[in-house]
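All protein chains but one are shown at their positions in the complex.
Per-chain residue numbering starts at 1, and chain names A, B and C are given in the order in which the chains are listed.
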Amino acid sequence: MLDMRGIEKSYGAVKANRGIDLAVADGAIVGLLGENGSGKSTLMKVLFGIVAADAGTITFKGRALRHHGPRAAIAAGLGMIHQHFTLVDAMSVTENIMLAWDRAGWWLRPKDIAREIRSTSAAFGLDIDPDARVADLPHGQRQRVEIMKAILAGAELLILDEPTSNLSPPEVAGLLDVMRRLKAKGHSIIFISHKLDEVLEICDEVVVLRDGAVTGRGPTRGATKASLAHMMVGRDVTATVARADITPGATVLRVSALSRHDAAGLARLDDVSFSLRAGEILAVAGVDGNGQTDLAEVLAGLLPATGGGIDLGGIDITHAAVKERLAAGLAYIPVDRATTSLVPAMTVADNLALREFDQPPFSQGGVLRKAGFRARALERMGRFDIRAAGPQSPARTLSGGNQQKIVLAREIGRGPKVLVAFQPTWGLDPGATRFVIEQILALRAAGGAVLYLSAALDEVLMLGDRIAVMHGGRLSEPKPRAAVDVTEIGLLMAGIDPGARAA
Amino acid sequence: MRTLAMTAGAIALALLVTAGLILLAGKSPVTAYGALLRGAFGSLDRVAFALNKSTPYILAGVGVALCFRAKVINIGGEGQIAVGGIAASAVILLAPAGSPPVLMLALAMLAGAAGGAVWAILAAWVFIKRNVHEVLCTLLLNFVGVLLVSEVLRAPLGEDGAGFPQSPLFPRAGWLPKLIPGTDLHIGILFAVAAAVLGHVLLWRTTFGFRLRVMGASRPAAAYVGVSTARATFAVMALAGALAGLAGGIEVSGVHNRLIEGFSHGFGFNAVAVALIAGLNPLAVLPAGLFLGFLEAGALAMQREVGVPSSLVYVIEGLMMVFVLCAVGLNARNRRV
Amino acid sequence: LAQKAAFLFPGSINDQSWNAQGYLGAEKLKSLGWQISYSENVGAADMVDALRDYARQGNNVVIGHTGRFVSAAERVGPDFPKTLFLVGSGSKGAAPNVTSIDYDNTQFGYLMGVLAARMSKTGKIGSVNSLEGIPNVTAQVGAFRLGAKSVRPDIEVKVIYIKSMEDAAEAKEATLSLIAGGADFISGKLNAAQSGIIQAAKEKNVYANGRSYGHTEIAPDNVLTNIVEKWADMYTAAAEASKTTDMGGKYILYGFNTPGSTGAELSYGEGQAYNKVVPKAVVDELDGLKKKFASGELKISVTKEDARGGI
Partner (left out) sequence: MDLATLTELLSATLRIAAPLMFAALGGLLSERAGTFAVGIEGMMLAGAFGGALAVFATGSTAAGLAVSLLAGMALALVVALATTRFRADQMVTGLAVNILSLGLTSFLLRGLFGGRTPVIRLPTLPAWPVPLLSDIPLLGPVLFRQPLLVYAAFLLTIPVALFLAKTRTGLMLRAVGENPEAAFAVGTDPQRVRVAAILVGGAFAGLGGAVLSLQEVGTFTDGMTNGRGFIALAAIIVGRWNPFGAMAGCLLFGAVAALESRIQGWGLPVSSYVVQMVPYLVALALLAGIGRSARMPGAIGVPFVRH
């Protein structure tokens, strides 16, 4: 169906694709693997006509695609879900879908379309509210809208660039199901994921990129996670990480009856209570959109609490400003690297100073000290293995993994009492994911307390000393890792209280 | 470097197009452009005039650059200049006779800055507290500020029997000293240079500038960092207003030696142009402001000397801006934040 | 050696009004053998520079065509003692070489007031102006009110000031509002905006006075007469006189009582003073007033209060 040959693409000095060949047969699912920055997205953007290749040819269904744009790509039968969402935040889900959908017609019929969205999304188990404004939707929901868009546009070859990053296990299963159904109808799929299990489960064959070039390809039959990982990075990164046994210390964070109602009066956080001790990780599982964002941001001081209290190391920070929370020893890794935890246009050094720029060594008496920025940047870049041309490179020029390392270096680097980490491995390759997890365990070993919020069950199970589940703004009773029952967590994530059912 | 070369090309192109129009008007472009050059650089007096012209553009432009860096779209320079001019004039005219000149001028300039700042803070208040778009607040207050000049000239500060809305001539002590005796060049340009340098230091070397840059790059990031956007908005608006108000004070005391209706004609908008052409870098506002000042000085002289219609002055200015913006725009992608 | 004169206009000579009238002065001097240069759209910020530059170029006479130039001329004058700075519609002279020229706005305003009062059927008249408070505006507007009241003490005179002398659309709306209030004669002293008054008068079929023949042309039935300012005459007289006498430091007010020029005239069209609908009796009355002005028997003095906005 698809034959790409000799694709070359450079961004200035960066060679993102160097002579890549990629073929996809009718009804095949091809996995595209590679570390962050290895050129996967670039290759797909070339295919979809978003960026123009420097060299190479593309043949799709026997016809050459040349100097094409997305419109031509869509018309030819391609569909793409981008790693970075291409949704219009200010519009409703229906509007976003009508935008992408020629069949929506010249004169818009939002009611009819919403009905179709409802039925189709129910059929695929995606559960989308067509009338919601995209800006109000959490990350995971937005991704579902993207998937929906591509499905409805009826593409014959579907490009899925990391579609599963934010889906809960049942949702991932649902998506894989959708993919199988599409395949059965003769559609082809290019599937990009850092999750090797998924790749092994769904793909017929894989193509592995490293540094812009193909380093391996072959059928998935007979491949293992270890062999795939080896192709990607030249070493094995899948072995389980070692976690030291630590006796937790004193309680450092006490959250009691925390609640938050949004402007519309809706309860986003509902009576959430937990405590956290030094050297302990509380991992919270949950499908995205169940209040995790609110919990993280209320703790970080970005959203106001409407009830309850937060006590950090003896200081009541319920209504404290961000700066006071920082001073009290709180660190926060938000999910959104592009606009919140990083300023991509600023330098690596600036980003490393972002939360402490008004203190030594970065400044004194309101005056910035360049030497302080540089020294700190070099130290952190070394300690956290941040790969960048130098402290003065703009952060946007770094790979996703290295960008996240900046955030880790800044938040963990100052040895916080409490770290709130929200999906810190989002979009990271296995190597980078492992790095993040190691750093968080290292913080724990050093006596830090961590609240780890994630939709990825494997991470929750790997990291949590105690584990809880969030659903509908409520937090379940945290359980020690030894007492955890995976099916029970699954049920809790789906909003079913196993205790209640038993009764 | 590339930007410079392309900017030069853009200027050449604008001159070329206008040359055609000058021909149409029946004049020789060579003579006309000769006059333009002489009008801008031909003598110490011409340079002095051009520097005076650049002064308000630079002062107000630095403030605009800082605001726009923080993504606070302040287009209220016109009103802030007007109110600054009123405040400075009031100090000079109402000061007791025989006040020491240095003190009087210092107070007048401070009053000018304060007046501009108040006007800007007023806009910021409506913007922050009442959630009205800042472009609208600043734009509407421009109209009011300009009318305020007419009103104070009609009643409290006006000169009786003058043929035009203007105040009495300031006492000598209220005239800004000349930088080069014998020319019109007053010391305002020193304020402008200082503002550009200090603006640069403020933006790149202080925590305040860092806050502005984070805020301009991303509001969510600013919240995450703990920057209070309201506080920073008030601060940067007050600063920009003060610079514009100072420009107003300098203009009345240095150029006109009196408050006169229309003393700021489009300076506020020119300041926006200058700031953006300078890529929002306070230091680059200096050459950008000088460019516009010298261009206008030259074009006005060209009109007088060669008799090209005044409308062509506008055409040259407009074309030059468009072409220079295109050159700057093509190279703007790697702007430092 | 030809005499040189330079004109500075505050606006564009396209304006079919104030600046265009001033430009006629440039043309007339040129026809008399003067070497002429001129600038348009000279903003307040550039006046000093422009005056200085023209003086430096060796112009014998530099003419600023708005009262606003007085301030700049006062500044520049002392540096160029050989140059005469003439300011049209200025209101004071400054020794040694700055001279203001104007026509006597009170006389013409007064005549318009009388004409309006005589021609109004509703007993309501109005005037649309700008630049409240400057002397020549106050003079014309105040005298308009006084003139009207002098013959019809009960007449209602409504005065509006708009933002811009140049905005015809704004003037038209202001005029329409006066007409809606019952006014049936509209006067005014505006530049490009004057045509807005005339346009409104035409559409609503009421009377108005214009400022140039062009205004008659717009609405021949509605314009009763124009206050045609003779800037060409006034500038020429002053410039020619400066060849032989020291014209500096004066404030020359031309009117029916001055020799050489009356400064302005009432004219409907070439050789016709009033629209033919103006009855003979009214024409006679106006001519009588002109004579009184000429003899000095009638002098109008106007206060700011006379020219206030509103009724």
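By definition in this document, a contact is a pair of C-beta atoms (placed from the backbone, for glycine too) under 8 Å apart; a residue touches a chain by one contact, two chains touch by 3 or more.
Small disclaimer: the values here were computed from a predicted structure and weren't measured.
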Residue among A:Asp89, A:Asp197 or A:Asp316 that touches the chain left out of view: A:Asp89
Absent-chain contact - pick from B:Leu15, B:Val272, B:Val285 or B:Ala301: B:Val272
Among A:Leu47, A:Leu65, A:Met80 or A:Met493, the residue in touch with the chain that has been omitted: A:Met80
Residues in chain A touching the chain absent from view: 11, 48, 50-51, 69-75, 80, 82, 85-91, 95-96, 98-100, 104-108, 149
Residues in chain C touching the chain absent from view: 11-16, 20, 23, 132-133, 158-164, 166-170, 172-174, 176-178, 180-181, 192, 195-196, 199, 203, 214, 217-218, 308-311
For chain B, the residues touching the chain missing from this view: 21, 24-26, 73, 75, 126, 130-133, 135-137, 139-141, 143-144, 147-148, 150-151, 154-155, 269, 272-273, 276-277, 309-319, 321-322, 325-330, 332-333
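FYI, only the chains that are shown with their structure count from here on.
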Touch-based graph of the chains, sorted into line, ring, star, complete or other: line
Two chains sharing the most C-beta contacts: B-C
Chain occupying the most central position, where position means C-alpha average: B
Length of the line joining the C-alpha centres of chain A and chain B, rounded to whole Å: 47
Chain B and chain C: spacing of chain centres that average the CA atoms, whole Å: 34
Chain A to chain B touching residues, read off their complex: 300-302, 321-323, 326, 332, 334, 336, 339-346, 350, 353-355, 357-358, 363, 366-368, 394
Residues of chain B that touch chain C when the two form their complex: 45, 49, 53, 147, 153-154, 158, 161-166, 169, 184, 251, 255-258, 260-265, 297, 300-301, 303-305, 307, 309-311, 313
Complex contact set, residues of chain C against chain B: 6, 12, 37-41, 43-46, 48-50, 52-54, 57, 66-68, 70-71, 74-75, 87, 89-92, 100, 131-136, 163
